[in-house]
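Notes to accompany the following structure.
The complex is shown incomplete by one protein chain, all other protein chains being positioned as in the whole.
Should a chain be cited, it is by its letter among A, B and C, assigned in written order, with residues numbered from 1 in that chain.
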Amino acid sequence: METIKQAQVINWLEKTAHVIGENKDYLTKLDSDIGDADHGFNMERGFNKVLEKINELAASEDLQAVLKNTGMTLLSSIGGASGPLYGSFFLQAALPLEGKTELTVEDLANSFGKGVDGIKARGRASKGEKTMIDTLEPAIDALLLSVKNKDSIETALSNMLAAAEEGMKFTIDMIATKGRASYLGDRSIGHQDPGATSSFLILKTLKESIIQPNS
Amino acid sequence: METIKQAQVINWLEKTAHVIGENKDYLTKLDSDIGDADHGFNMERGFNKVLEKINELAASEDLQAVLKNTGMTLLSSIGGASGPLYGSFFLQAALPLEGKTELTVEDLANSFGKGVDGIKARGRASKGEKTMIDTLEPAIDALLLSVKNKDSIETALSNMLAAAEEGMKFTIDMIATKGRASYLGDRSIGHQDPGATSSFLILKTLKESIIQPNS
Amino acid sequence: MKKLINKIPDVITEQMQGMLAAHPEIEISLEPKYIKRASATRKGKVAIISGGGSGHEPMHGGFVGTGMLDAACPGEVFTSPTPDQMYECAKATQNEGGVLFLVKNYTGDIMNFEMAAEMLNAEGIQTQNIIIDDDVAVKDSLYTAGRRGVGTTVILEKIVGAAAEAGYDLNKCADLARKVNSRGRSMGMALTSCIVPAAGKPNFDIDEDEIEIGVGIHGEPGRKRISHTTADEITQMLTTAILEDKDYSRILREWSFSNNGWEEKELTSDAFKSGDQMIALVNGMGSTPISELYTVYRKLHEICSAKKITLARNLVGSYITALDMQGCSVTLVRADDEILKFWDAPVLTPGLRWGV
Partner (left out) sequence: MKKLINKIPDVITEQMQGMLAAHPEIEISLEPKYIKRASATRKGKVAIISGGGSGHEPMHGGFVGTGMLDAACPGEVFTSPTPDQMYECAKATQNEGGVLFLVKNYTGDIMNFEMAAEMLNAEGIQTQNIIIDDDVAVKDSLYTAGRRGVGTTVILEKIVGAAAEAGYDLNKCADLARKVNSRGRSMGMALTSCIVPAAGKPNFDIDEDEIEIGVGIHGEPGRKRISHTTADEITQMLTTAILEDKDYSRILREWSFSNNGWEEKELTSDAFKSGDQMIALVNGMGSTPISELYTVYRKLHEICSAKKITLARNLVGSYITALDMQGCSVTLVRADDEILKFWDAPVLTPGLRWGV
């Protein structure tokens, strides 16, 4: 397999909606420990909207349009901190994809790289502040390495997810300095960041949409 | 012993304040079952005021003045339903006592008789409506009988108290048709009326102030 | 019990002192307790005075001011004030136009206000008592102390206060008060119990999944205890009880200036009907967020619209409360031009303000 096809991207978005739904209470529980106990509800509301539009999304071959529409949908339905952040992620991730109907590993790395830049610009945060960036940035670094190593898509996605998971887990020991959790100071230590966790779930679903288990 | 002396009346009022204080929670509990859980607080507030004034009361030989002052004090400190009722009781009970410095059984019967009339006029209630009247009216009837039988003060007070206690206990099986408890309808059955109970305590203290136990 | 209070005997005094500090337009007396306007009123104006047990704030003290009450007498929590309070308050407030006591129908309030009226009339200060008894949860007036005075009190105090300000004399104020009372109906419900500070524990026990329909403003038991349900169903129950309440007659006592004593008067409330226009109050019981009250108002408005009953004016908020009880009540007062005119008149009190 050389590229990720449009149908796989659609499949990823559709599956993500289900995975977020299944993990709604888990994400909310994480947010109740160090935030305001709504991250699961917020993410579910947003991805349910994406699900409602899935046929409209699927109708477009142009992946730039698909990601842009996804970003706009999340932006206008999630709210809170994660709404503009995930909104910006997809809107910015769409930018390098003009005219693309399938994605190489390099396309993916470029796209997601722009996406994370969008999050960092919007949220004025960087790695190590106990946010979704701590999952996403290592994931993109892994993708970039795969581009350099000319890894297969399978290998690239596996490495990406391993890096994402490690990044997510690193948030447990961090002190939050951005978002609501920052009010807790030291007391935020010992809890995994909800946004880092939802980011991990999104990437995990990507990998699983492309690489069928036992295939 | 032929008459009740001024000092005994003062002693009665003083002791009543203590007895009401000791029974505050009990009276409030009874009122919480069928009323608004304040009868103990109300009575304590009133009789504490009487206690504060006890030297002033004791300074007057004139029992009319003593009862009138007691009535005014209760009237201006109890509030609720029981305030005007006990206020009226003492104010009216004072009326027949012009110039008296001690009381025969007949004086007491006349005085308390007027007092209960005052309660009935003010509260527009009669016996059998599950109120303090159910304690007081039988007690006065007993006093009147003692007047007829020329009973000693001891006998008169003992009979009075027995009748009061019986009357109080009869309220358990009654349906309330006056005061707050009336909103309960049938559900007021099975509970002893708080006002009937405070009236009983007042009369019991009277008897015990006059007849020393084991004397 | 978690409350923002200090020592229990000081609760009422300190709340009054707080009101005084916040509202220089009122004055307080602590011995005996009352709240009155700081500025004197026009000579000949009827003094409109209310009062009752504390715990229902902002009622009544919060309704003292231009266009509403001249004074209010707060009792202990849930306990009627005493006659000397009303007596002293009336003497300090009246300005040769007589005194109108607005009294909620509770045995204690009735008796204490009657004694005060007797004392004042005996001194030549013309004093009338008008009773408010609007709680349809109490159906039977023959075997009970009658309907309790609840939400209509707020609306009545506003309207009669405005009329007195406009120059109505004592008799006309009393007539208007009687009329508003005869046109008011209310019903309340509780999600939780209230806690009286001195008691320190809930007035009644209620399960996490139960609510009390028809509750009084002291946590008196209501018509029924049911499972917790939606705001719409609750509003339907309260509104139906009010709209389907039949013509209602009862005997109320008023002072007769000719006989110099009390006389009994029959007062009939006509059932509400399609075509009526109302002043509506959706009231919180003390611990109910206003957002939830709007949910109730939405349904009340829908039910009334369907029955061609107009909600010409409304008030949504916590105006007659039961300490920290969660729950709400609905009040409808059938309006006419006189009532609407005085409702719309300016009012400036700590608890209600418009037009000024």
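Just so it is clear, a contact is a pair of C-beta atoms (placed from the backbone, for glycine too) under 8 Å apart; a residue touches a chain by one contact, two chains touch by 3 or more.
Just so it is clear, the model here is predicted, and its values are computed rather than measured.
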Touch partners, limited to displayed chains, of the chain removed from view: A, C
From C:V46, C:V138, C:V154 or C:I234, residue that would touch the chain that is not displayed: C:I234
Selected residue (touches chain absent from view) among A:S32, A:S60 or A:T104: A:S32
Hidden-chain contact residue, picked from the options A:V50, A:L75, A:A94 or A:L108: A:L75
Touch list for chain C against the chain that is not drawn: 2-7, 11, 14-19, 21-22, 54-55, 57-58, 62, 191-192, 208, 211, 228, 230-232, 234, 282, 286-298, 301, 311, 314, 316, 318, 321, 323-324, 326, 328, 350-351, 353-356
Sites on chain A contacted by the missing partner chain, in the whole complex: 28, 32, 36-38, 41-42, 45, 75-85, 87, 122-123, 175, 177-180, 182-185, 187
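We adopt the following convention: only the chains that are shown with their structure count from here on.
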Chain contact graph, described as a line, ring, star, complete graph or other shape: other
Chain pair whose interface holds the most contacting C-beta pairs: B-C
Chain centre separation (chain A, chain B; CA means) in Å: 79
Computed distance of Cα centres, chain C from chain A, in Å: 57
Inter-centroid spacing, chain C versus chain B (mean Cα positions, whole Å): 32
